[in-house]
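Could you have a look at this structure, given as structure tokens, before my questions?
Missing here is one protein chain; the remaining ones are kept as they sit in the complex.
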């Protein structure tokens, strides 16, 4: 469990604020709480409702640069945290981030998914400290909704 | 929680009945209950043991039409509900559908996975009402078992 003010300070130090929860692109809700567990929907790196980039991640012409993709994973994770906060009564009620699944739309020759998904993992620990340390799967998929380069989902345990 | 008769009525109004639980295509079981949580295996759109279509979803020759794929997602979800019912003592014991993951075997140029997986989401709310509203991830994968166009898995909370 983290202190609410401390979380706000960490976000501010990163130049971030929790965004409005992104509207689902289908018949579902952004996050759901069951008992003390929160499951988020897969979150895309929307900024004010638009994707900052589209395409597959890799190195070469027409591909999304892996370092940029890590930044998009960070944005998607910020959206996921906003979704968690919306059903948890604030991020200070997060006892532990349990699991992160990071889907990276990947050129078949790109094998650096862990580096991309570190954009998610590093944000979680930067904002939540030890509470943000989690188990994780990173996979390279063929294509993601709306041609997003990344999609991040969280399982979180509340206090 | 829904009423058993109401669920049957909704299924009947949709022209549906819960099928026999599809036999796993490997060394596992269709669903498992742990405490009040049910996890299903990834479900394919089997009808009487056969896939109604195979291939990747997209627009173009040789691809599975996205609208058809949404129908297959609906069938896979009906199979998932049958798997849930088999370990839950009936769908009336479902307190909440928590999470849906929809894998769509996708042509790399196809980015409409949310529309396909709406076939799953819409069935859940049609059959279970508010109890069926869930968090969701939709991803486009390279290929699915037996060349199925879709695969759906559920996490469900029981009363």
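Going in written order, the chains are labelled A and B, and every chain counts its residues from 1.
By our rule, contacts are C-beta pairs under 8 Å (C-beta built on N, C-alpha and C of every residue); 3 or more make two chains touch, one makes a residue touch a chain.
Predicted model, so just to flag it, every value in this text is computed and none were measured.
Across the entire complex, the residue among B:25, B:47 or B:67 in touch with the chain not shown is B:25. What chain B contributes to its contact with the hidden chain is residues 24-32, 34-35, 39-42, 54, 56, 101, 103, 105, 141-147, 151, 153. In the full complex, chain A touches the hidden chain at residues 37, 96, 98-100, 106-115, 117-118, 121-122, 125, 133-142, 155, 157.
Assume only the chains that are shown with their structure count from here on.
Here the spacing of chain A and chain B, counted between their Cα centres, is 25 Å.
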